[in-house]
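Removed from the display is one protein chain of the complex; every other protein chain stays in position.
Moving on, here comes subunit A:
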Amino acid sequence: MTSLSATIQDAFNEAACAKNANKSEAARKKGCTKQLQPGGVAGGCAFDGAKIALQPFTDVAHLVHGPIACEGNSWDNRGSASSGPDLWRRSFTTDMHEIDVVFGGEKRLYKAIKEIIDKYDPPAIFVYQTCVPAMIGDDINAVCKFAAARFGRSVIPVNSPGFVGSKNLGNKLAGEALLEYVIGTQEPDRTTPYDINLIGEYNLSGELWQIKPLLDEIGIRILSCISGDGKYREVACSHRARVAMMVCSKAMINVARKMRERYGIPFFEGSFYGIQDTSEALRKIALMLIERGAPPQLLERTEAAVAREEAKAFAAIERFKTRFAGKKVLLVTGGVKSWSVVAALQEAGLEIVGTSVKKSTSEDKERIQKLMGHDAHMIEDLTPREMYKMLKEAKADIMLSGGKSQFVALKAAMPWLDINQERCHAYMGYVGIVKLMEEIDKALYNPIWDQLRTPAPWDNAEGNWQAKALAQVHVSATGGAPSSVGAEKAPHAKRTRSRKTVELSIIEDCVPAHGSTAVDTMAQDTNASAASKRASENKMPAQPVSALQAAE
């Protein structure tokens, strides 16, 4: 049994992490969590990260030991999908009260475990530690051990209280819990040379099922997916896989590496986003399985499936190419996803004007550079204000990001698409990429944008022409009384000019926006009646009217 601080230190000292390997000894010791800035932007805590990583296990009960905030404010908020059990979607918490804080919450936790087993009889219970019980010294490891012995059930402590660090650290601590208590504790009924693990795939919107039929067809078996649509027994048996793929995220790299060390399961990092990345990943799985003793025909089957699906996907994407020509994308997402999605977008002919590299490693950045060329605009950290400015100045036609920054784009009347965990569509593999393009197309070409970018008629009047026209009138009025012919000429000319520069464009704007045809309604729409009347009285050239006719 290691202490929490030792586990955290161990998680930081990740040998397989490229970013970590490049650091000095001292920097490595400090860990990879950035010092949090009070009053700066807020991300999730370590508990959040641990819960995200493990919650997709569908047949276990996830019990949160803490006051109501940790679970009551956050449950049922992720779009993972399950092919069967729904226990994972129920929420279990000890809802600690003041009295538990004073006297300790261990007994309550023990009773809660018992109640869950009595009511739901799950194969396992994951118990999550949070800040308050960690502070008062509730020993969840001891309670879990005791309960496990008492009830003959797996009760796994996940020691990841929020205040120890970020979401990312929480992912890793969740991984440590799996390594320590789950993986390798059971044996599969049978094994095949085609067994793989997927690590760090959460089956959001069911996207795993966009890949699984292909794996089935090729003859590759997912022995365990950590953790999307995962079941407890599968993870417990996952040490018998031949090969592991770390899917598109370093969050659980510690699991992949330690499984390689302990059980000799080689792993690679790959992605199922984008056509080429998907093909590459499938090939890589096949090749690695063959290396580990699978028959070489596996590669032929893989190549056949890849060729067939690639052709179909490229053909499907083709129709977007003309519509996407010259369209620019701003991509704001974390880490590895950046390059993975960049490649996918470029396949459909979209131009990426910027991508965030806040969480990316230098390796990721190199990859982006290679993909996007030297014009690549890599954004370290974009404040919402800068994002807003960038979009408002139309440096991009669409923004792809996570849910938190969506309003920056939407409120600027800019198309936006969710590519993070709250999204409601699945974008994986050959079918997913086509869906992604379809969604981008729908967003880009929705007729709402033109309507929303047209200011309200009164804003137009207030902000632009009326204010300016009034100012002009004011100037001409002080210019002199129209008593003599000569004196009248000057303001005349001035007014003519003002009409041209200000009113004309407004009137033109007004035509498509309101469909007004009669001069009267036009005057109403633009609030220009006073000016028009003055114009006719002064017998000015009827330029606005001809402009009107032209517009009609």
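In this text, a contact is a pair of C-beta atoms (placed from the backbone, for glycine too) under 8 Å apart; a residue touches a chain by one contact, two chains touch by 3 or more; residues count from 1.
Following the convention adopted for this analysis, contacts and distances are computed from a predicted model.
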item: Protein that the absent chain corresponds to, by UniProt name, given "Cytochrome bc1 complex cytochrome c subunit", "Transmembrane protein", "Nitrate ABC transporter permease" or "Nitrogenase iron-molybdenum cofactor biosynthesis protein NifN"; value: "Nitrogenase iron-molybdenum cofactor biosynthesis protein NifN"
item: Chain not shown: contacting residue from A:Ala11, A:Leu54, A:Ala81 or A:Ile116; value: A:Ile116
item: Residue, one of A:Pro56, A:Pro122, A:Gly162 or A:Gly230, that touches the chain absent here; value: A:Gly162
item: From A:Val132, A:Ala305, A:Val342 or A:Leu444, residue that would touch the chain that is not displayed; value: A:Val132
item: For subunit A, the residues touching the chain missing from this view; value: 36-40, 42-48, 63, 66-77, 86, 89-98, 100-101, 108-109, 111-116, 119, 131-132, 134-136, 161-166, 384-385, 388-389, 403-404, 407-408, 411-413, 422, 452
